[in-house]
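One protein chain omitted, others in place.
Letters A and B mark the chains in the order given here, with residues in each chain numbered from 1 onward.
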Amino acid sequence: MSQVPVRLRGLAKSYGLKPVLRSVELEIAPGGCVVIVGDNGCGKSTLLRTIAGLSRPSGGEALLFGEEAWRLAGPMRQRVGVLSHQSFLYPNLTARENLEFYGRLYGVPKVGAAAGRWLERMGLAAVSRARVGTFSRGMEQRLALARAMLAAPEVLVLDEPFSALDGEGTTLAVALIKEAVAQRTAVAMSTHGRPPLSGFEFKTLRLVAGVLKPAALDEAGREAVTGARTGLAGSVDGGTVGGFAQRPEA
Amino acid sequence: MAGLSAVLLKDLKLELRSGQSTIALVALSLLILVVLVFALGNEGVRGPEGAAGALWVALVFAGTVGATKALLAEGENGCLRGLVISPVDRATLFAAKMMAAAIFMAIAEIAAVALMVLFFNLEFDARLARIVPILALGIVGFAALATLLAAVSGRTRAADLLMPILAVPMFVPALIAGVKASAGVLAGRPLSGLQAWLGILVAFDIIFVVSGYLLFEQVARED
Partner (left out) sequence: MKRALTTGLGASGSALLLAALGMVFLYVPTEATQGIVQRIFYFHVPCAWIAFVSFALVAICGIFYLWLDQQVWDDLGYAAAEVGMVFCTLVLITGSLWAKPIWGAWWTWDSRLTTTLILWLLYGGYLMLRAMSEDTAQVARYAAVVGIVAALDVPVIVVSVRLWRTIHPAVLVTRQGGHGLEDPRMVATLLVSIAAFTLFAAWLLMLRFATLRTRTRLNELARHLALNELSRRGEE
C-alpha cells in the first residue's frame, strides 16, 4: 500500500498578512521530477519549505506519503531529503563529521563508509577533515547536497540546488538528481532560471501569483508560459508529471 | 536513543573544539563571585549564607547565558531546522539539548564551587560533597527551564533580554530551596535535615523536565 510521495492539494500559505501561495496543486509520483521556476520572491522557497515539512500550510494540504508534511512522524522523515537555501551544516565540524552526524540521525548503515563515499563523489575527499566554516559557498553547497541525499531518500526537496556551484559541480548535481530519479525518488526542486537538466524526463512548472502553471522554457532560457495564455488560468492542476504513474493506489 | 546520543555527542564535540561556552561560563561565574564580594563588602558575605547565595547567583546567570548560547549555536546555517525535520523527534531533541546545557553548567559550577571555597575562606571537606546533589538538582531544573525558554525567546526580537526576564522568576522556587539547602549543608547540617528544600528542588525538576519534554514540540516547529 504505497502512497503518492508528494501531494499538494489547494495548498495556501501566508506569512502574517502577506499571502505567498494561493492554491497549489501538485502530485509527484515515484521517479517524477518537478522543477519549479519563477521570479524572485514568488514563493518558490516557501513552497519547497512547506513540502519539506518546515512550514505549516495556512490552508489546504501538503502530504508526504499521505501524511501531513509538517507533522510527519520521526521514522517517516528518514525518507525525505531536504536541501534548503541554508546548508544545515555546522561550521565548526569538519565535512566528514557533518555527514556522519546527519547519517546517524537518519539511521544510515555503516555511516563512516557512506560519508567517505559521498565525500569522494562530491570531490571533497581532500578537504574532508577541514571545518565547514572554512569552505567556499560552492563547496558548502556540494556538501549540503550530499547531506540531503545521504540517506537515499524517497522524496528529495531541493531549493536552488545549483546555486553557487561551478560547472563541474553543476554537472555533478545533475548526475545525482538523474540517478535519484532513476531510483524512483520523487524530486521537487526550484531553479533560478532554466534548469540545466537533461537526459531524463522532468516537468517544469512556473509559480506565479501563488499558483503553479505549466511552463515551457525556450532555448534562450526565457519562460514561454503555455498554460496561462491559453485559457488555463486560475488554479491549474499543473501537477501531473508526464509519463509517470500518478494513480494514488487505493 | 541513537538520535539522543548523536545530538549530545555532537554538542560535546563542538564544545570541546571551541570551548567557547564553558570558558565563558567559568569566567562569568568567577566575575559574579568577585562582584558579589565587592558589592556586599568584605564582611557581609562571610559564612555559609553568603557563600551559598553567591554560588546560586552564579548558577542562574551563567546558566542563562549558557543555555541561550547552546541554542544560538544551532541557529548558524539553520542547523536547528535541519534537526527539526530530521527523524529525531523533538522531545528527544529537548532531552539532548537539556543534557548538553546541564553538562556545561556543571563544569562552570565545579569551578564556581572551588572559587567559592577560596573567596569565602571555607574548607575543602565533606560538606562540599554534600552540596553536590543540591547543585545537581538545581542544574537539571535550570537546564530544562532554560532550554525550553531559549527556544521560546530565540526567534523573537531581543532574545538575550527576554530569556532572563522569563527564566529568573520561574526559577525562584528552586533558587530559594537551593540557597537554603546549600547554606544548611555548608553550615554543617546533614542532608536528611533539609528534606523540605530537597523536595521542592525535586518537584521543580520534575515539573520542568516533563513539561519541557512535552511542550518542546510546540516551540521548536515553525510556521
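Here, a residue touches a chain if its C-beta (ideal position, glycine included) is under 8 Å from a C-beta of that chain, and two chains touch if they have at least 3 such contacts.
Computed from a predicted model, the values in this text were never measured in an experiment.
Residue in contact with the omitted chain (choice from B:G47, B:G78 or B:P173): B:P173.
Residues touching the missing chain, restricted to subunit B, are 145, 148-149, 152-153, 155-158, 161-162, 165-166, 168-170, 172-174, 176-177, 180, 196-197, 200, 203-204, 207-208, 211, 215, 218-219, 222-223 (touch as defined at the top).
In the full complex, subunit A touches the omitted chain through residues 12, 14, 16-19, 22, 208-211, 233-234.
In this text, only the chains that are shown with their structure count from here on.
Work out the mean CA point of subunit A and of subunit B, and you get 40 Å between them. Residues 15, 52-56, 70, 73-78, 80, 82, 84, 86-93, 97, 101-102, 104-107, 147 of subunit A are the ones that touch subunit B when the two sit in their complex.
Listing the residues of subunit B that touch subunit A in their complex gives 2-3, 6-7, 10, 13-14, 17-18, 76-79, 81-89, 221-223.
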